[in-house]
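One protein chain omitted, others in place.
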Amino acid sequence: MREISYSEAIREAMSEEMRRDTAVFLVGEDVAVFGGVWGVSDGMLAEFGDERVRDTPISEAAIIGAGLGAALVGMRPIVEIMFGDFLMCGGDQIVNQAAKARFMSGGKANVPLTLRVTSGAPGSAAAQHSQSPESWFMNVPGIKIAAPSTPADAKGLLKTAVRGADPVLFFEHKMLYGETGPVPEDADFTVPFGQANVVRQGRDVTVIAVSIMVPKALAAADLLAAEGISVEVIDPRTLVPLDKETLIHSVAKTSRVIIAHEAHRRSGPGAEIAAMLAEEAVEYLDGPIIRVGAKNVPLPYSPVLENFVLPGVDDIVAAARLLASK
Amino acid sequence: MREISYSEAIREAMSEEMRRDTAVFLVGEDVAVFGGVWGVSDGMLAEFGDERVRDTPISEAAIIGAGLGAALVGMRPIVEIMFGDFLMCGGDQIVNQAAKARFMSGGKANVPLTLRVTSGAPGSAAAQHSQSPESWFMNVPGIKIAAPSTPADAKGLLKTAVRGADPVLFFEHKMLYGETGPVPEDADFTVPFGQANVVRQGRDVTVIAVSIMVPKALAAADLLAAEGISVEVIDPRTLVPLDKETLIHSVAKTSRVIIAHEAHRRSGPGAEIAAMLAEEAVEYLDGPIIRVGAKNVPLPYSPVLENFVLPGVDDIVAAARLLASK
Amino acid sequence: MDITHYSHDLLAHLFQRMTLVREFELRAIEERRRGLIPGFIHSCVGQEATAVAACAALAQQDVITSTHRGHGHLLGKGGDPKFMMAELAGRSSGYCLGRGGSLHIADFDLGILGANGIVGGGFPIATGAALAFQMRREQRVALAFFGDGAINEGTFHESANLAGLWKLPVIFFCENNLYGEGTPQHKQAPIADLARRADSYGFPGVSVDGNDPIAVYEATQAARRRALAGDGPTLIEAKTYRFRGHYEGDPQVYREPGEMAAWRQRDPVPAFRARLLESGLFDEAQLVEMETAVQTELDVAVAFAAAAPLPVVDEALQGIYAETHEGLVF
Partner (left out) sequence: MDITHYSHDLLAHLFQRMTLVREFELRAIEERRRGLIPGFIHSCVGQEATAVAACAALAQQDVITSTHRGHGHLLGKGGDPKFMMAELAGRSSGYCLGRGGSLHIADFDLGILGANGIVGGGFPIATGAALAFQMRREQRVALAFFGDGAINEGTFHESANLAGLWKLPVIFFCENNLYGEGTPQHKQAPIADLARRADSYGFPGVSVDGNDPIAVYEATQAARRRALAGDGPTLIEAKTYRFRGHYEGDPQVYREPGEMAAWRQRDPVPAFRARLLESGLFDEAQLVEMETAVQTELDVAVAFAAAAPLPVVDEALQGIYAETHEGLVF
């Protein structure tokens, strides 16, 4: 299969859906002429014109809410939020409007709204440009949350989001944009929500890894294999809905779990996953559920500090060793 | 000790602190002439005047941020947000400004900002006026989160918040405002953050209950005692910081845990507490950690539906029976 | 304005709907007192002219976003009092199957994109709907109702800017009833004529007498024409007054003395009734007939609501997502 980057996969998904359905359009700050500050929509203005690839003023609440309004009358907007850190500038339109519109209207509202949001620390971008806000909206019923780790998943999950009729927060990790991988060319290739991916099979320890922690977990698994510790790596791919079954199945096999994400440890996505396992899979557990995540401090600017705060391959390795030694 | 209501206790805390320190003032929508839509600041305008008890336009971001700005130059603002549901209208000022100001400035900023926020379902107020957003900001380092369940704790914790130098989200449950209890008259009575309260001692099951679920857990404990199940009820009082030690100590004793909160189950405060226990107290567990919370759907208007979605005494009882039967 | 220029149908419609709104509110208040309605009510008694006449200037295919004080808007846009009353009563036959209540009534077929419990929550939504209409070259406009309090939310500014920039077919319709909850308008904004704010976004703003349905109708029609011509938004500020509390039960400690009495002199419903009679276009018997019909319709609505089934608990777990998955709602 041909290999393309995560960023190209996302552009391909958007472009294909825009060709297929005139209701789909892209809107956000600097997505058109600039091609997105991450370059994800580079070239799309030329193909689709400035009505369907729209630069906006710097007004997150209006942009998100306008996406919602357009969705309610039949469009399928893709809204780009340049940094996930800015989500709270338009938070109400997500939490109280988009997420609840269908339920409050007695199931009548359709909300085919995709919010493409970057997450993660790109390196010395400091506390307001480095956050991984995947869990900020997990407590809010009505919204779905995806966090792909590979180009193929990025493409397939994004298409599912755009074709669906529910609001989706679609988190793209900034440091994955340049990563390449095989991506099907089939224009109808999609990846369903709620299906975790067992990225690597293993016997001794399960690592449930979110987004950029998937490649890190794989690197850790390689190192650990050399020590005789066999690691199973699972990527949930969507956090809401969560594929409990696959996770529990793995824990039943390994009895040991690590949950890894770049978000801060406290109340990150791992809190929910760990709590779910402590509720539904506790009988299989043979030791603590260890969460590997950023320390609970704002992301620092200085690389020395930032590296210390962010979770890494070594943290997963250390956690796995600890579990395996019990 | 004289008994006063939760609402009176909060008013007393604010009034005492305002008498004590001219830097303290109250600002929010309808807090002055109206006395707060929940009546909490009733009468304070008369005592303190309209400079220190300030009605504002409907502009949550500006109100919260103005509180922050005033705090940065030495005031100690108490900002009231009428419904916790509206927090996301000013979310960025909490997440990216107030919470991070100290750290980003190298520890130099002082942020004595207290956000008094109501939470909980007051009955048929529907999806945008009934939420319990305690966990929405738990992933964000730099902010502290309190959720008192009694008049005494409300008074003591609020004073700690106002006298401190960190931003605090102080959640007041609407259905607790009318509840009465003994409250010390000592103007220097405070309750420290990070100290859970063992509200009732028990042997068989630990119920960690947040805010309004504390009285519900006590009611459940009474019912369960009649069946021979001895329940320990613990109120963490502050979610950030969390008094892990007291919680773990209890679990070591009972081996069985229920976490109860009115927030939705998914990624509510219970997710973090359960995850912490699954990490640090798993060896004591003799069964699943059960979370009792609102179902993961927006709060419905119709009482039939609302009662079904909200957690109740019966849910705690059922969970305790299940745990005790294992 | 000389009302004889207007069609009999339009005038009858305005009178009928204004009466319906007034009486609907009074019934709802009564039924809340009697226990049929469990939730809060923010009644729009006194603001019937704004709600009804603004909607009368819209076409069926146009859409509105409404507010916490939305019953008038909904009835104005064609809402059925039966389904509204049933919704207020929390019944399965209500507009939202009992899930939304007064604050969240929506009917997408009627172009009602929803009442809203969040002050200022509707601005971006109306703006987005208008964007869709513009992109699809449809002859439709979106109208956002909001209050004098709501105009101070950041969403107004962001939405008005976007709409002005893109010349979207949207009408920002401000019902300035002089209060936001208990806080008077002059304590919420440093200017009295909120229509001035349109200038910041390069589109016109007009202030009209919100208790005069004809003035409201004219202004809204002009705004609609402008929007459809591709000239962009209009801000309409309609000065009006609410005759009841912010919500039912509000002690209203904040009113200026004499203010209420003065506005009562300008009660839009009897004033318009008198004008219809004066014009000679309607006689007393015709108006009474319409009024009676309204009462009958409301009798039916209340009976319908009272007889309608309560939801069954499982319904709480439905209609949250289009595509659902195991474990999503539990």
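Every chain is named by a letter (A, B and C) in the order it is written, and numbering of its residues begins at 1.
By our rule, a residue touches a chain if its C-beta (ideal position, glycine included) is under 8 Å from a C-beta of that chain, and two chains touch if they have at least 3 such contacts.
Just so it is clear, the model here is predicted, and its values are computed rather than measured.
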- Task: Among C:48, C:158 or C:181, single out the residue that touches the unshown chain.
- Result: C:158
- Message: For review purposes, identify every residue of chain A that touches the missing chain, sorted by number.
- Response: 29-30, 33-34, 37, 55-62, 85-86, 89, 123-129, 265, 295-298, 300-306, 308-309
- Query: So that we can see where the missing chain sits, which residues of chain C does it touch?
  - Reply: 152-158, 161, 164-165, 187-191, 196-197, 199-203, 232
- Message: If the hidden chain were put back, which residues of chain B would touch it?
- Response: 25, 51-52, 56-57, 59, 61-75, 77, 92-93, 96-97, 100-111, 141-142, 144, 164-166, 193-194, 240-242, 244-245
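Just so we're on the same page, only the chains that are shown with their structure count from here on.
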- Message: Among all chains, whose Cα centre is located farthest from the one for chain C?
- Response: A
- Could you see whether B-C or A-C has the larger number of C-beta contact pairs? A-C
- When centres are defined as mean Cα positions, the distance from chain B to chain C in whole Å is 36
- Query: Mind pulling the chain A residues that touch 2 or more other chains?
  - Reply: 92, 96, 100, 103-104, 141-142, 240
- Note on the structure: Where chain C touches two or more other chains at once, the residues are 96, 98-100, 104, 116-118, 121, 154, 320, 328-329
